[in-house]
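Below is the structure I would like to discuss, written out as structure tokens.
As you look at this complex, bear in mind that one protein chain is not there, while each of the others sits in place.
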Amino acid sequence: MQKFISEQNLHTLLDKLIAEGTRVVAPRMNAGTPLYEPLKSASEMVADQLPRRSGKEAFFPLCEDIMTYEKEGQKVTLKDIDPARFPETVLVGVRPCDAAAIPVLDAVFSWDYKDEFFLERRKKTTIVGLACTSADDACFCTAVGLSPSETRGSDLFLTPLEDGGYACESYSEKGEALIKGHLELFAEPGNSRAVSLAQPQTEKFDLKKVKAWLDEHFEDSSWDSIATRCVGCGACAFVCPVCHCFDIVDEGTEKSGKRRKNWDACGFWKFTHHASGHNPRDQQPKRYRNRIMHKFKYYEDKFGQTLCTGCGRCIRLCPVGIDIAQIVEEISKK
Amino acid sequence: MHPEKQKHTFEPKIIAFVCTWCTYAGADLAGTSRMQYPPNVRVLKFPCTGRIDPVFILKAFQQGADGVLVSGCHPGDCHYIAGNFHARRRFAVFRKLLEFVGVDLNRLQFSWVSAAEGGKWVEVVTDLTEKVRAMGPMTEFRELALEEQWSGAINTPELEEAYNQI
Amino acid sequence: MTTPLNYSYYPGCSLHASAGEYDLSTRELFKALKIGLTEVPDWFCCGATPAHNVDELLSLSLCAKNLELAEQVEGDLAVACAACFSRLKTAQHVLGESPVKRKQVEKALDAPLHLDGNVKHLLDILARDLGLERLAAAVNKPLTGLKVACYYGCLLTRPTDVTNLDCVEAPTIMERVIESAGATTVAWTHRLECCGANFTLSRPGVVIQLANAILDSAKAAGADCIMVGCPLCHGNLDIRQKEIEGVYNVEYNLPVFYLTQLVGLAVGLGPDKLGLDAMIVNPMPLLKEKNLS
Amino acid sequence: MTKSIDTSIYAAVSEAIRAEAQRILSDGTVTAIVGYAAARRKGSAQPIVISSADDAAKLIFTPACVNNLAVYLTKAKKEIPKKGKVGIVVKGCDLKALSGLMGESQLKREDLYLIGVPCAGVLASTVQPATELTSDSIAPKCTECDAQLPGGCDFVPPQAPLTPGQTRKYAAEIARLEALTPAERWAYWKEQFSKCIKCYACRQVCPFCFCEQCLCDRNKPQMVDTTPRPAGNTAWHIVRAMHLAGRCAGCAECERVCPMDIPLNLLNRKMAKELKELYDYEAGFEVNDKGPLNSYTEKDDQSFIK
Partner (left out) sequence: MSRIGVFICHCGENISRTVDVERVAREVGLLPGVAFSTDYKYMCSDPGQNLLKKAIQEQKLSHVVVAACSPRMHERTFRKAVEAAGLNPFLCEMANIREHCSWVHENKEEATVKAVEIVGMMVERVKKNRVLPTITVPVTKRSLVIGGGIAGIQAALDIADAGHEVILVEREPSIGGHMAQLSETFPTLDCSQCIMTPKMVDVANHPKIRLYTYSEIELVEGYIGNFQVTIRKKARSVDEDKCTGCGVCMEKCPIRKIPNKFDCNLGMRPAIYVPFPQAVPNTPVIDRENCTKFKTGKCGLCQKVCGPGAVDYEQEDRLIVEPVGAIVVATGFDLYNITEKPKGSMIKGYGEFGHGKIPDVIDGMTFERLASASGPTGGKILRPSDGKEPKQIVFIQCIGSRAREKGISYCSKVCCMYTAKHTMLYHHKVHDGQAYVFFMDARTPGKAYDEFWRRSIEEEEAVYIRGMVSRLYQKGDKIVVMGSDIAVGVQVEIEADMVVLATAVQPQAGADALAQKLGISYDKYNFYSEAHAKLRPVECATAGIYLAGACQGPKDIPDTVSQASAAAAKVMTLFAKDKLEREPIVARVREAGCVGCFACKKVCAYGAVEEKEIRDRQGNLIKVVAYVNPGVCGGCGTCQATCPSKCVELDGYTDEQIVAMIEAL
């Protein structure tokens, strides 16, 4: 179903949703940094900047409680968190590189173990994509088979029009339900042309060739030169729309506390640090190799998808300027 | 979001980190002299103020202390020669950091109490207890402990009720 | 030649009265050594020894005003008389240390004080600013053979760390200056003993007794003459020498020179330019004997 | 009013570094050099470790060379070849960190060949790498820099950096924060620390965070919560600022690399300011073996102690 919605109506739609108690998450400024966060009012939305963290947060939170424990004398009571309590959410203003990431995550979170925390949130969220109009030389979505107008992962996709307002098209029942639920705010599609979209310059990677190289070169001296720069922080993994590793830790005192699930990163030394003290990936190149392998080989082997949507966040934010596009490009030339 | 609480008499929780050679002995002297002082203080014994790590002060506030007292030997009296000199510098810098982050320094008291100054111990503890009682509970760290990242927050009844208790 | 030295000059009352020869020889010596010396315009009495016994605020204000006047003339303040030097330095020291007294003086003068100008005794200028080598170079009639007893008196080196001219217990600045002018100095015991100063008017007996001890010690040490840096000491040792000889019927005949007179001789100035005629104990026979006249 | 900064010297400095690198690599003075090289994105630079003379041509020095390379010589990066002397390109702020490390017996001066660079300033983290260096795009730390010409190096290109005087951004911001009430300051920092995602980039990039296992990575006892909740984040940043007090040299890498733009260097500059006032300590080029927090004098201030 194709429709048109004006800028004003979109804000009204969001304010109505907020009023109804639905959690509306969109890019907004938080102490000077653009982030996907729940809005208090539609006016807070900032559409022109790529949020510093990806949209995966709505489904795979930075940190969430999964169980609480309480000790009264010798008696210990455990209480699970009931996923039913996750709020209805509408994720608005999601760039194609973030939106396309979510189906990639669906694969791993519904793999041999159904992660009800992720899936319940996934069920309760409608994703409203937004075509991408501004890219910088770090973006390389086109190189991994996406594009500024890619609708994959979006329930409803808005494309900004030259004369203002957005052409919107629904790609799932949730999308349609959203339109139907507020039909008065939508109008029939006009014929105004779309705004010129962003053009990332990187040309398409030969992902097949990259994977082939990676299949053979687990042990290779070039990993040293590629990864010597990496200092082992978690910035790239945490801002990446598709990285999904997490750690479970109990926090609290003897008397009471919570079991929490929070993001972890393979770049950390402690990620593979065994209780015995042994660490299979003790050197930084081994850890960084795992990042490339997981994104361009292991995920392909398991789910037939590339674990990278080319959003460029890891390139912009890497403390030591490691450029994954440069690395993949070099591998594709090997 | 919190209904206005009625003001019941608030009993501040004071944690005191003391060195065993001087202040702990001073507190013992206050005991043997049967001096009376408010029961809000809980005393932790250390070999020397040099052993008191600033993270313990942070930990104390996080665990709900409304006031923290750190006390040891007067400079020059340290049983370990220089423990309190290092501590003095460490705390001079740490309290500036806490102040900069927004902790009200009236809740953090440093003092020298020798083994003969039972009276001074009582005075320091009583002053701090009354001062903190007047200031009310230290809400900063308690509220902070309940804050969640937006994505992990679920408005559960316990969360509501916990908020009200602060 | 390095940058020319020049100073503002505070002669002090006695140099315009009884110690005229000290003022004359100072001006001539500085002219000969090509050191600029411009008198402080309408300077007035520094209070000398009596003022601060009567009222400290008076003495401090007098000196503060003089120091302020000296600021108008370019260059450090040169002082010849030991008493003026001691008073100006003490005022600088006391007003620098005690804000209470500083406020009182500022109220008295109703003007802000600026006391950081340098106050220097002639010895300081000759020994340090000019430097002993350049002084020796300027000597063309060395005082060879003249045995001089250098007499500091009380005020040049005391109180400690106020005048900062030289070490309190064992000063050597006078000896070094006159030795670079060719003279030989004698080691004697009364270099720093008091000459009785202003008791010369109220209780002359004290001056007779003290001055005698000094003259006796200098004579015993084999000195030909005594060199002084203070008009009051000069007065007690020179003017009263005859009377002392009478009282103790002993014969000293020790001429008492100002340091500028002796150095002046060494740089070739004649007796008329040094006011040698004003000295009570006639120095001419001694100078002739050492063929320095 | 944006003041432009004369960046003509950067090309000449790069040339001098390349020549020097070529020389010391070919004559074996050093076995490797840690420097900067151009990266894929226009105008961007990234750290590089070269060990052959002909790689020397890759070395550059531009306003985009923002990293503090000292981190590559500390324990955290054990793989950097430790055999023989290692050359390193150092800006003034980096050199202060190096001398701190030498004071903490992590490095020996004789194992290092210091190529100091006269630096007129580097770009802030919030601008694209290709931006031209002006008083707007310059990194906040450079507005307070007193080390444009690093001292005590083995080689320093002859160029002289000239940077127009600028308002000291950190000093101003610290003064602003100090003027607030404790509650306002707490709110300010709570909002900032809530953004933290515990990616530990600030720790991994700091030359002084060379502990084998960070206190915050340990759980017996759990001194600091690991999860990135505001409570854990606040504790983490307080501990970090306290551990760097009296050591941090102001290279402001922590603030530059923070993906969430948390003004972390404010905490370190505040500590540096306090240590200057309290014990007259300032991180500098000379190596002192005892820092302010592992030495004392009888007469240290104790006005805050009853």
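Labels for the chains are A, B, C and D, by order of writing; each one numbers its residues from 1.
Methods note: contacts are C-beta pairs under 8 Å (C-beta built on N, C-alpha and C of every residue); 3 or more make two chains touch, one makes a residue touch a chain.
As the structure is a prediction and not an experimental result, all values here were calculated from the model.
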item	value
Chains still shown that are in contact with the chain withheld from the display	A, B, C, D
From B:Lys59, B:Arg95, B:Lys120 or B:Arg142, residue that would touch the chain that is not displayed	B:Lys59
Touching the absent chain when the full complex is considered, from D:Val127, D:Leu149 or D:Met223	D:Met223
Contact residue for the chain not shown (choose from D:Gln106, D:Thr131 or D:Gln302)	D:Gln106
Touching residue (missing chain; options D:Ala53, D:Cys211 or D:Leu278)	D:Cys211
Absent-chain interface as seen on chain D, which is shown	75, 104-106, 210-215, 218, 220-223, 243, 289-291, 293-295
Touching residues on chain B - with respect to the absent chain	13, 15, 20, 24-25, 27-28, 30-32, 34-37, 39, 42-48, 50-53, 56, 59-60, 63-65, 78-83, 86-87, 90, 122
On chain C, residues whose C-beta touches the chain left out of the figure	167, 169-170, 189-190, 217, 220
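Keep this in mind: only the chains that are shown with their structure count from here on.
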item	value
Chain A-chain C separation of Cα centroids, rounded to whole Å	92
Where chain A and chain B are represented by their mean Cα positions, the distance between them in whole Å	43
Whole-Å separation of chain centres (CA-atom averages), chain B against chain C	69
Set of chain D residues in contact with two or more other chains	228-229
For chain B, residues that touch 2 or more chains besides their own	148-149, 152
Chain D residues touching chain B - in the complex, by the definition given at the top	177-178, 182-190, 194, 215, 223-224, 228-231, 234-235, 238-239, 241-242, 245-246, 267, 270-271, 274-275, 278-279, 292-294, 296-298, 300-302, 304-306
Chain A residues touching chain D - in the complex, by the definition given at the top	30-33, 35, 52-53, 62-63, 136-138, 224, 228-229, 231-235, 237-239, 247, 249, 251, 260, 262-263, 265, 268-270, 283-285, 315, 317, 319-323, 325-326, 329
Residues of chain B touching chain D in the complex	54-55, 58-59, 62, 75-76, 82, 85-86, 88-105, 109-112, 124, 140-141, 144-145, 147-149, 152
